[in-house]
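Here is the structure we will look at, set down as structure tokens.
The other protein chains are all here in position, but one chain of the complex has been omitted.
Letters A and B mark the chains in the order given here, with residues in each chain numbered from 1 onward.
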Amino acid sequence: MTSAHFSSREDALLVDALRRGDEAAFVELVGRYGALMLRVARLYVPTRSVAEEVVQETWLGVLRGIDRFEGRSSFKTWLLRILTNIAKTRAVREGRSVPFSALAQAELETSEPSVDPDRFFPQGERWANYWASSPPRFDELPESQLLSSETLAVAREAIDGLPDAQRTVITMRDVAGFASEDVCEVLGLSEGNQRVLLHRARTRVRRALELHFKAGEA
Amino acid sequence: MKAFKFLLPGRVAPFSGFRWPVGEWVESGDEVACTAGIHACEAKHLSFWLLDELWEIELGESIARGRHKLVARSGRLTGRVEAWDMQAGDEFGAACVERVRELAARRPEAAGHLADLAGWAPHVRPAAVASLAARAFEAVQGENGYDDERAAQAAWLVGRLGLDVAA
Partner (left out) sequence: MASELTCKELVELVTEYLDGQLPADELERFEEHLVYCGPCVTHIEQMRETIRVAGGLREEDLDAAVADDLLAAFRGWREGAA
């Protein structure tokens, strides 16, 4: 199964085609990034329909600016940067401008352990804080199960159930393959905060997968 | 300089998965040999890195020194220490248990550690026995106890494996 990450090289070829007015290239790029753009826009503006307008405006901005895009950043980073700028401006107009960083801050305020503390020997015991028993391996499962539509559905559900900032970071990093620095720049997060959000998101998805595989054995 | 390197079966590096050639120089930055240089250790730190295969390695220009490791720009496996095998691993574990037994004789609060260790030692990898034994000493004698046990482990390995530790 191929990864859903689209390489910068593939995108660059599509951008070249786009400059020449190639409709199929445009459709392909919209297919790749449209849904992500909508999700991110929705974090800034109050309704889905306003978010759709932001996405529309963004693509227009991209088309108008495509000749000026020099490829110094990846296309998808440039795209998301334009999107968040438009989204923020629109949010102010809509009378709602909670910056994403504030959203993230609220999530960062709480703390959650990465693994259920029950999995380790408790404080005060001889081998405190070490695994009491070994976790099950995922990589010994057959590939067909690991990347089955069922498994993907479990991951999808786990990600959809995440708080906003965690969901956005894991979607950009692990689903869409953005680099760490680019996610930080686009969302206005420090490296440290971005990593904490990513860690928590991955932790929850991992747990969901572990439970799913365990249930399968029963 | 001469140093040592532990590898997984088939000369596979544990963190990068890189398969080492024998006798050929490997430059860091080569494929995925190591992102931050070639790692190896001195004899006194052998017990921190115990894996299936032990190799002597010649290192090129030094980049850094970690607490228990050396980092160089290049390295070349010069020969396998055949004496390090499963049998030696078992004996290593037994020797660790013995030292903890002596500790428990002097310090009864280590009795529980000894009981656990003696039970686990036959079933876990040598690196685990090494860590558990060192932690047992640490629990009773603090950081110095930990360091002393690690030194004793290294001395045992040098002796048992007949290692040449002259620079």
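Just so we're on the same page, contacts are C-beta pairs under 8 Å (C-beta built on N, C-alpha and C of every residue); 3 or more make two chains touch, one makes a residue touch a chain.
Quantities reported herein were computed from a predicted structural model and do not represent experimental measurements.
Visitor: Specify the shown partners of the omitted chain in the complete complex.
Guide: Its contacts among the visible chains are A, B.
Visitor: Which of these, B:Phe48, B:Phe92 or B:Trp156, touches the one chain of the complex that we don't see?
Guide: B:Phe48
Visitor: Of the listed residues B:Ala40, B:Ala130 or B:Leu161, which contacts the missing chain in the full complex?
Guide: B:Ala130
Visitor: In the full complex, which of A:Val50, A:Leu80 or A:Leu198 touches the chain missing from this view?
Guide: Of the candidates A:Val50, A:Leu80 or A:Leu198, A:Leu198 is in touch with the missing chain.
Visitor: So which bits of chain A touch the chain we can't see?
Guide: 1, 3-5, 21, 23, 26-27, 30-31, 34-36, 38-39, 52, 55-56, 59-60, 63-64, 113-115, 117, 120, 128-131, 133-139, 146-147, 151-152, 155-156, 159, 170-171, 174-177, 180, 191, 195, 198-199, 202, 205-206, 209-210
Visitor: By the contact criterion defined above, which parts of chain B meet the unshown chain? Give residue numbers in ascending order.
Guide: 6, 14-15, 35, 48-51, 64, 66-69, 125, 127-128, 130-131, 134-135, 138, 143, 146-147
The rule is short, and it goes like this: only the chains that are shown with their structure count from here on.
Visitor: Using the touch definition from the top, list the residues of chain B that touch chain A in their complex.
Guide: Answer in residue numbers: 112-113, 116, 132, 135, 139.
Visitor: Given the complex with chain B, which residues does chain A contribute to the contact?
Guide: 126-127
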